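The structure is given below, and queries will be raised subsequently.
A single protein chain has been omitted from the complex, and every remaining protein chain is retained in its original position.
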Amino acid sequence: MSVHYQAVSWNPAKRTYDLVIAAGIAAYLLMFILLGIIVHPNATAETLIIRALGTLALLLIHVILSIGPLCRLDSRFLPLLYNRRHLGVAMFLVAAVHGVFSLIQFHGFGDVNPLVSLLTSNTRFSSLADFPFQLPGFLALIILFLMAATSHDFWLNTLTPRIWKSLHMMVYLAYALLIAHVSLGALQSETSPVLAGVLAAGLVSVTSLHVAAAVRERKLDVLPLPGADFMEVCDIAAIPENRAKVVTIGLERVAVFRYGDKISAISNVCAHQNGPLGEGKIIDGCVTCPWHGYQYLPESGASPPPFTEKVPSYRTRIVDGKVFVDPCALAPGTPVEPARIV
Amino acid sequence: MTRPLRRAHFWVWIALAIALPALLLASLAVRRTGSLLNPGMDWKKSK
Partner (left out) sequence: MKSRFVSGIAAGLLVGGAALAALLVLAQQPFGNGRFEFGTVKSFAGVLESFDEHLLLLSLNPPRRPVVYPGKHGSSESAREFLTHYVEFKGTLIERDGQSMIEAVPDSFLAPTQPVTKAPGPPSLWPPQYFTDQQSSPTPRPVAVRESVSLIGEVVDSKCYLGVMNPGSGKVHRDCAARCISGGIPPAFLVKDRAGRSRILYLVNDPFDLREAVLEFVGEPIRITGHFAGSQSFWSDPRTWKHPE
């Protein structure tokens, strides 16, 4: 962790981010409900609220899922990643209210428990047109709940970043379930091509961005396996001052930093949330993760005291203006003498 | 991001890019847009 990270806990940028989320949600709901009352005066209030919340949750998950690949394709989007989990929790809350309203509206006040009704009212699993579309929505909501409930850093530390990240990749399953929920539900009754078109546009945008980013990432990973010797990675000139070049060595990515007349290499994977350290810069002598501001000393990969996070470090060498890195990662936090630019 | 996660992302999105548009198209194809009119009925006359 870093002093910076503590400082950004509630800074103006973060407040602005949350303010924009709240304003966006309010603007969307107001527009949907007020215009809905005018255009569809016969619609019941519950219907307008359920539809407003459902469509908003769907819009939000498209925005959330687009932020990651956009950042990988263009670093100018990185500030959007900064507080993405608040956007995620907001999306869950919107979806949860949609779900609770729907559960009360369609399953409440009846002769069985609403949850039992949800699971038993429609059992036409063999028909696509009549498929019980509320079930995928319900399952997606459970996943979103698990993600929102574990979004705090306490769970990140308790579960370890690797497991936490794997858990949070279930958002892709939730997304698929939501597409099924809408396609087999609302779009079966609502036949306007505009509605199907909007969903198709969102789907194509999100999948295209992810595939484009994944293909680009994959190219970086296709490098020869390392030998026992130091590997040439780049020219010194290829690394901007106080920045890094990210190289792939073996199975992992390494961030090679240049600062002053020194070259140091540490793992590219932040110990906090696997953020890309090599896309950050050196601030106050520390490598600063672009995602949440966690900091590490470039010569050891250890966070400055009193913080305890550590990432693996690598030995470096400079020969004829070219940077070489020892492919064998050292234990996280191991001090390494930086290579000197002569 | 670690390499296993990158690989998982890659394959997850390749699969979703195929499966989700297919699901959307299939659901649009099966929806019932046919006419439910009853040519033999005229509610105005029956009142």
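When the chains are written out, they are named A and B in that same order, and each has its own residue count from 1.
Operating definition for what follows: a residue touches a chain if its C-beta (ideal position, glycine included) is under 8 Å from a C-beta of that chain, and two chains touch if they have at least 3 such contacts.
Note that the structure is a prediction, hence the values are computed from the model and not measured.
Trainee: One chain isn't shown here. Among A:R72, A:R85 or A:H107, which residue touches it?
Mentor: A:H107
Trainee: Tell me where the left-out chain touches subunit A, residue by residue.
Mentor: Missing-chain contacts on subunit A: residues 13, 16-17, 20, 23-24, 27-29, 31-32, 35-36, 39-40, 42-44, 46-47, 51-52, 55-56, 59, 63, 76-77, 79-80, 105-112, 117-118, 121-122, 124, 129-130, 132-134, 185-186, 188-192, 194-195, 198.
Trainee: Mind pulling the subunit B residues that touch the left-out chain?
Mentor: Residue positions of subunit B that touch the missing chain: 32, 34, 36-44, 46-47.
The criterion applied here is as follows: only the chains that are shown with their structure count from here on.
Trainee: Along subunit A, where are the residues that touch subunit B in the complex?
Mentor: Residues of subunit A touching subunit B: 128-129, 162, 165-166, 169, 172, 175-176, 179-180, 183-184, 187-188, 191, 196, 199-200, 203-204, 207-208, 210-211, 214-215, 217-218, 221, 251-253, 269, 274, 276.
Trainee: Enumerate the contact residues on subunit B facing subunit A in the complex.
Mentor: It is residues 1-3, 5-6, 8-10, 12-14, 16-17, 19-21, 23-24, 26-28, 30-33 of subunit B that touch subunit A.
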